[in-house]
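Handing you a structure now.
Removed: one protein chain of the complex. Kept in place: all other protein chains.
And now, subunit A:
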Amino acid sequence: MATTNGAVENGQPDKKLPALPRPIRNLEVKFTKIFINNEWHESKSGKKFATYNPSTLEKICDVEEGDKPDVDKAVEAAQAAFQRGSAWRQLDALSRGRLLHQLADLVERDRTTLATLETMDTGKPFLHAFFIDLEGCIKTLRYFAGWADKIQGKTIPTDDNVVCFTRHEPIGVCGAITPWNFPLLMLVWKLAPALCCGNTVVLKPAEQTPLTALHLGSLIKEVGFPPGVVNIVPGFGPTVGAAISSHPQIHKIAFTGSTEVGKLVKEAASRSNLKRVTLELGGKNPCIVCADADLDLAVECAHQGVFFNQGQCCTAASRVFVEEQIYAEFVRRSVEYAKKRPVGDPFDVRTEQGPQIDQKQFDKILELIESGKKEGAKLECGGSAMEDRGLFITPTVFSEVTDNMRIAKEEIFGPVQPILKFKNIEEVIRRANSTDYGLTAAVFTKNLDKALKLASALESGTVWINCYNAIYAQAPFGGFKMSGNGRELGEYALAEYTEVKTVTIKLGDKNP
């Protein structure tokens, strides 16, 4: 993912950065149906829904709208694919890994298509989709491909004359509900470990952004995953999402989205069949800049940290705490950055910020901006929609923000940077931690002791020191408190897609 510390890693030591890729103009959207058993289906109800391009506000195309009967059909297929003796269950682990590598190969082959689709559907800058979202997808697939035949149980020395060992088995049919901010990437974060561990899946992509998921379905078929291993049902939360969350034959669900909906998912999961739940939810992530920080680095990281992806990141640096000695200078430099952030057509290579995803988000962000003004924060720049430009919002900076303001407490999910002042370390630790969220935190300092102290004290699933959004397939990611349950990525992700069985064999007491 994005790091502001250097070029995106290309994986080979002397490989030069590729020439700027070009999006596919007038791309024809080929895959708009429900994907079950490696086949494309119309919805049982006959209904379709439209997906829109948030830059142009035009409809891209219609997509089959799934509902409970379609989910039932998908689960049936996934169960059949998971039966003992099935092609998928009998496959060597190494071969499962090989299939994931081959899927990564096809994603690489279709990288431009997928990046174009993602940009059309989300409004994110094409170069970001190509170099960040797609890069993350490919690396995550390859990372988990490597784990497939390394998922090891143990042989265990117990009391008594027995042989005791564990098997790390797949859970079974896993449901996944993914968001619209990084549609393909968030899907791959779930798909890769699920398949690596031998599960079968039923996925619901966000209704705002179903297209890249469906294209991925075509690649899954092309690679040759057995039918029923991966099934994709586009549709809405209250129908498809609810059906997945409460399905009695789905044994695990992974959800990325808002904390509000995350709670509903967990309730439905518990009420139905106690299916295992992992959640990646919201954040109000503190970014702590100490007086001894490298100021340029801190300003740039904090800027990218909050504005990246139109501010629509669960990791957004949406509470910047700056030590009072450098506060004024920090604000001044941040405003400079915000004012020159290029906002515009996501297919333009100069653009860093596109439109917000839809009207609902747009309205919510503007409402929070108004609350900032009303509650007494100082509006340094921006603060409104870009004139005559649909869902675009001017990069906005507030200073003199205090902890009780709404913009300091609620997740904005838009291009708004609240900057707060602090005096000392103990104070900022307490303030940073006084939230129900706990997804990420960042610290800017050159001092070893401060760095380690803050890393230990902050109640966040990830702490970044002198960097931001440094996310790697190898390192676990997830939230403390109400930012989520469980971890994605890294070896830790495997535990979420594995069921441990202990086998104990009593040995004969006499010599045989």
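Assume contacts are C-beta pairs under 8 Å (C-beta built on N, C-alpha and C of every residue); 3 or more make two chains touch, one makes a residue touch a chain; residues count from 1.
By our rule, contacts and distances are computed from a predicted model.
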Complex member absent from the view - protein name from UniProt, among "Vacuolar protein sorting-associated protein 26B-like", "Septin", "aldehyde dehydrogenase (NAD(+))" or "TMEM9 protein": "aldehyde dehydrogenase (NAD(+))"
Of A:K150, A:R167 or A:K378, the one touching the omitted chain in the full complex: A:K150
Option touching the unshown chain, where A:K221, A:R341, A:K453 or A:K481 are the choices: A:K453
Full-complex contact with the absent chain, from A:T158, A:S384 or A:Q474: A:Q474
Among A:P54, A:G97 or A:G198, the residue in touch with the chain that has been omitted: A:G97
Interface with the undisplayed chain - residues on subunit A: 12-14, 93-94, 97-98, 143, 145-150, 152, 163, 448-449, 452-453, 456-457, 473-474, 491, 505, 507-508, 511-512
